[in-house]
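What you see is the complex with one protein chain gone and the rest in place.
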Amino acid sequence: MSNTSSGAASFLKTSVKQPYIWAIAALVLLLIINLIKDPTYLGISVNAVTGDLSGNLIDILRASAPIMMIAVGMTLVIATRGIDLSVGSVMAVSGAVSMEFMHDAGDGSLGSALMAIALALGISAFLGLINGVLVSIVGLQPFITTLIMMLAGRGLAKVITSGQNTSASNEFFRWIANGTVLGFPVVFLIGAVIVALVALLVRRSALGLMIESIGINPKAARMAGIRPVGLLIFVYILSAVLAGVAGIFSTASVMTVEVAKTGFSSEMDAILAVVIGGTSLAGGKFSLTGSVIGALLIATLDKTIVFLAIPSSATPAFKAIVIVAICLLQSQRVRALFSQRRARTSTPRKEAVSA
Amino acid sequence: MAATEPIVEMTDISIEFPGVKALQNVQLRLYPGEVHTLMGENGAGKSTLIKALTGVYKIDSGSIRVSGGPRQFSGTADAQSAGISTVYQEVNLCDNLTVGENVMLGNEIRGAFGINWKKTHEAAHEALVGLGLGDLDPRQPLSSISLALQQLVAISRAMVAKSKVLILDEPTSSLDANEVEGLFTVMRRLRDQGVAILFVSHFLDQVYAISDRLTVLRNGEFVGEHLTRDLGRSQLISLMIGKDFETLASLGSNRRRDARESGEQPFYSATDLGRKGSIDPVDIAVYPGEVVGLAGLLGSGRTELGRLMYGADRPDTGEVTIGGKSTEVHSPVAGLATKIAFSTENRRDEGIVGDLTVRENLILAVQARRGWARPLSKREQKELCDKYLVELNVRPSDPERPIKNLSGGNQQKVLLGRWLATKPELLILDEPTRGIDIGAKAEIQEAIATLAEDGMSVVFISSELEEVVRLSERIVVLKDHRKIGEIINGPDITADTIVDLIASDGAEAQGVEAFEPEPAALAAEGSTN
Partner (left out) sequence: MTSVIERPSAPQSPHTPSLASRLKPNLETLPTLAAIVIFVGMIIYGEIAYGRILQFSTLSNLFINNAYLIILAVGLTFVILTGGVDLSVGAIIAISSLVGVMLANAGWNPFVVIVLMILIGSAFGAASGILIQYFNVQPFIATLAMMFLARGLASMLSTTPERLADESPIRTLSTEIKVIDGPKINDLVTTPNVIIAAVVVIVAFYVLHKTRFGRTVYAIGGSEQSATLMGLPVVRTKLAIYIISGTLAGLAAVVYTSKLGIAQNITGVGWELDAIAAVIIGGTLLTGGAGFVLGSVIGALVLGLMNVLITRDGSIPPEATTIITGAILLVFVLLQRLVVSRKRKT
């Protein structure tokens, strides 16, 4: 991860070796495609009155904020060899809770907004706790646990709003998604700060090392005295809370929660961002930077498809192809390693050298 | 009997993995109608050679001839269709299926409407009878019979497939004496039918009891092929261990302190420590600065006892006193908290965290102890790396290398460093020298002796009785999941003392005597060459 020698040349060398170099390349490629269609694509203009920045790049940053949140959460879950398929539904629950609360409160005050946020995040955390407990203490497989939560969560959102797409008015809440600070979109700033906090928490403490250990070899980690239960519950709660934040971002931009659509298929975006960023689905070493770049890539991809006048309903198919391609590439790496070790068995984790 | 051609001939086989020469110019010849033992210490290359034969590993150079013609198999299934079957230690069958299905699947009897289960189970029954297992009901699930019987079912399967070569990879590790004798009866019967049996084992007594010829490997190299009756035990041991036998023997002489100073309290003391299914309640005490060996045959419960002491497994019964205080040790976290450390025998699955660096692996337990909120600073980590990588002579000594790129011996040393870094007062070592080259072995054994001299208590678990005798002051002997005795080491104690203790214990007194080689019988068999 860190290199000891200094200098721009060696910085460049280590950057190129990072797994997310392909993501950056793809990002640049997409921007170039957009530029070909419209040479002014990257232009940023400043609104003379408000000082707000606007332009395609700004839109991309705005759109990437919720994806960044769920991607970061998903990264840590995947690092523990788990998966969280419920993030989309938790986004919907979070949006539903906030909209319903502010709708009922009806006063558009800062207090209501703050309360709505607290409730939304609290309930999200609770759903994450359920996931974490089922996986770490009861021992259920993560995919079935979060699959059930995905189903139940979507239903919960519908029950909370009684099936309606609830709207609310609250300027403070709306400001989160639509406001600017020094012209820069607030939603991206908040997102960036949250990502930085999570990164600090995970890398400055021993959490990152412990998470990677239980992902790479859970038995060895346990024998070394690491407690897996607490770590697992932590990552699932964090994933759910971050999904809650993403839900707030999402619904705040239109001040409506669409119980069937909010967060729908977002888990795919999150998994895609993580995988593009270089974290392996098999767990272990993870890269938050990579996932952030992956989130930016997905936001750019979404915008590019619209910009090129391809119907947006094609996007899921597109993303599916990208995921498949990356899985193949990740698997090819495994296969290349394989032929070196000359093992013929198809189980990937078999050690070649016998005791 | 006329001289026959070998049914399997492996010549100059070499296989290299990144950083390790697993096999170098190894020879193996198997003749029909013989029991041929493949011998060598752990890590000698026995498993690799078998996998080379069945095509699981591709060979880098050399040739394999089966029934006179050159063959390169592509995997177990391919080898099986050519008549070479392998039965592994873990009995690779599907225990959710019935006994009959496990015997016959792949060779079922089919009728117009699919598998004819009646006839298939009858055929299974026939095959089982052929091995003396006529009492087994083919319709019962495989999970309902003992491991020893499951192994025989696996052999039946091989016979149904009309195998001409049967490879048994460490089949006796989890069997008791009766079950071993049962297996040997079956092996002799098959041998008499003309099957070539390749028997992989490191239990000397069993090798002398059953085999006609043996091939000895050491560190991936071919040492020699001999008729069993021509080779005495000490000769065989010398071949397996190499000329450094004397070096290792000399290490032992310091360790034979007997008397404990009066009134000294044990650091660790447990009464009735046990866990259902793994070890019956045991009393054990370890004094400061003492090396206690746990000895017994494989499957006797040595590892299980060590794990219970550390908390790797949760004890069902027992009272533990550490440093005079009554404690419960129910998890590795608790073990580390009470200053106990445990080095597992299975370093691949339970020891190394492969993708992490040497440094990260080294500090892992210390970090776990400190908790997530107090990470070790870069300086503290560097200090630990400098100290232990040098002290234990880890090569290469670059702390930023992924540990999976190190050789087995160096990985073991890093793991040892991990535990030493926690400054334990009791260090439990389970097979610390397994699969390690001679040089590293000696280094680790020296390290153990020095640690004890400095006041650390050490529990040393090993399947090599000679090693246990060399290093321990006191030896706790286990058999069939029970403690059967304690030996205080002294000049007249040898590996045979332990073996006799195991043999003479309990009602199964016939245990070890049955394994004496019968030279007359072997000569009468008229084995070729």
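Note that the chains take the letters A and B in the order they are written out, and that residue 1 is the start of every chain.
Following the convention adopted for this analysis, a contact is a pair of C-beta atoms (placed from the backbone, for glycine too) under 8 Å apart; a residue touches a chain by one contact, two chains touch by 3 or more.
These figures come from a predicted structure and were not determined experimentally.
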item	value
Given B:Ser81, B:Gln265 or B:Thr450, the one touching the chain that is not displayed	B:Ser81
Option from A:Ile33, A:Leu57, A:Leu119 or A:Ile148 whose C-beta touches the chain left out	A:Ile148
Sole contact to the chain not displayed, among A:Val90, A:Ala113, A:Ile216 or A:Ile271	A:Ile271
Residues from chain B at the interface with the omitted partner, ascending	76-77, 80-81, 86, 88, 92-97, 101-102, 105-106, 108, 113-115, 117, 132-137, 140-141, 143-146, 149, 157, 161, 178-179, 182, 185-186, 188-189, 192, 277, 507-508
Residues from chain A at the interface with the omitted partner, ascending	83, 85, 134, 138-141, 143-144, 147-149, 151-152, 154-156, 158-159, 162-163, 265, 268, 271, 281, 311, 313-321, 323-324, 327-328, 331, 334, 345-348
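One rule holds for everything that comes next: only the chains that are shown with their structure count from here on.
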item	value
Rounded Å distance between chain A and chain B, as computed from the means of their C-alpha atoms	46
Residue ranges of chain A in contact with chain B within the complex	204-207, 209-210, 212-213, 216-217, 219-227, 231, 284-285, 340-345, 351-355
Residues of chain B defined as touching chain A within the complex	15, 17-18, 20, 22, 42-43, 45, 47-48, 51, 55-58, 74-75, 312, 332-333, 335-336, 342, 344, 348-356, 360, 364-365, 367-376, 408, 418, 434-435
